[in-house]
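What follows is a single structure, and I will ask about it in a moment.
The full complex has more chains than appear here; those shown keep their coordinates.
Chains here go by letter, A and B, matching the order in which they are written, and residues are numbered from 1 within each.
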Amino acid sequence: MSVATLDLDLDVFSGPFDLLLTLILREEVDLLELSLADVVLAYLDHLEARDELDLETTTEFIVLLAALLELKSKLMLAGEHEDELIDMEPEQAAEELLARMLDARRYRAAAGHLRELLAAEHGVRFREAPPPAHLRRTQLEPEEASQDPTALGQAIGRLLALPPTISLRHIAIPRVSVAERLGHLRRLLARGASFTFDEAVRGADRMTVAVTLFALLELYKRGEVDWRQSESFGEIDIGAPGRLAQNGTPWGNGTHPGAGAHSGNGTPPAQRLAAVAP
Amino acid sequence: MSEAARTVEALLFLSPDPLSVAELAQAAQLGEPQVREALATLAERYPAGERGIVLRELAGGHTFASDPASEDAARRLLSRPRTATLSPAQAETLAIVAYLQPVSRPEITRIRGVSTDSATITLLERGLIEEAGRSEFGAVLFRTSTLFLKLFGLGSLDQLPDVSQWDPTPEEQTQLRERLLRAGDARGGNAAPPGADAPDEPAESLARTGD
């Protein structure tokens, strides 16, 4: 079973893992509101239930989760100003992260204190009987025109104000879907000739590169494509099964293209995936 | 004071209604003679005319009441005029109802971004808004009342102030309702889980923007 179909039942999301990823990328699920620990637990449960460790899908899971973790930590660091985190030096980021960790720790401890306070008040009740009617004088009729209608207009004005977008835009996520990249690769495959990964993603941004790699993995799993990398740091050649120009194993010199070997521009695909979070 | 008397004292204090000996005995898990003894102890502790709280025996049983001598002070305390000003939540809810009426609670919640139940209930109680039938999805709709017009010194709803002077983006031509919903969504107004406001009507706002 691939990670994509891992079934999740979380507070903010219930469904397969790949749908969750899609929704996060489309900003329809707020990553800040997602407990990644729960995702890990769900995966561990799943592994336990299957009683076997599939290294390939586990790797896929870890890489995806690492990307999500990084993206989330950056989101948590992001202030109101979008450029803030992009400019952040490692030391600065560490300071900021430390401050956040201290905050979280502080209020978790404070929460414990509140629970103790509440427990100490166990059994203390207050009288809830309404005061006798004869002691409650009838309310005076409110005066005519005693309220100012401009308060209503002001309230509407406040409600019309759009909040500043603290969106994921600074993470530069274009709305690109696996399905769309699958279509792109299939169109290239349909031309018959083999092509390189770099050709497939020419001019594309990092997110598109990452999603294209994801789509490529998917096609490979479905047996629709072969790919090969003849040397480390070399091009990844992609073609329909059996149509790749060279003979031999699809892995060339035995290096899995997704496993750290470098493609043409010096960036290994796995790193591109991790680099989804810039 | 015996433990039985303390328990009976606590029960009489908490209960909004008079309690019979049998009821007290059952709650305190005591025999009726013990309860009677406890009541006798309490009668000594709360002698008539000497305390602010009096122990009374009524038809239904025993109860604590305030001393009649303190009634003037009690009236002054309890009839403190309720503040006539609206809380921010009430003002926002009332403004939404006034400008968009008829409007459903889920829609108000979506625009405000928080559950609006208590504000809506208060406005209903104060007679500023009233029910206006149901939406095609079954949610209660609200509109402002005649009392609302009176309190705000308005001859009719047409006299509601023009929003444009407070509008952060007055150049926008889109309908007010649609813009409010959009701003609400942008603020995270959809965060209320289904069930927080019954029933959820995702399509309604869209349906109605065509009005």
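The working rule: a contact is a pair of C-beta atoms (placed from the backbone, for glycine too) under 8 Å apart; a residue touches a chain by one contact, two chains touch by 3 or more.
No experiment lies behind these values; they were computed from the predicted model shown.
Counted over the whole structure file, the protein chains come in the copy numbers A x1, B x2.
In this section, only the chains that are shown with their structure count from here on.
The distance from the centre of chain A to the centre of chain B, each centre being the mean of the chain's C-alpha atoms, comes to 40 Å.
Only residues 125, 127-132, 135-137, 139-140, 142-163, 165 of chain A touch chain B when the two sit together in their complex. Against chain A, in their complex, chain B makes its touches with residues 13-16, 65-66, 71, 74-75, 78-79, 81-82, 84, 86, 91-92, 94-96, 98-99, 111-112, 150-154, 159-163, 165-169, 176, 179-180, 182-184, 186-187.
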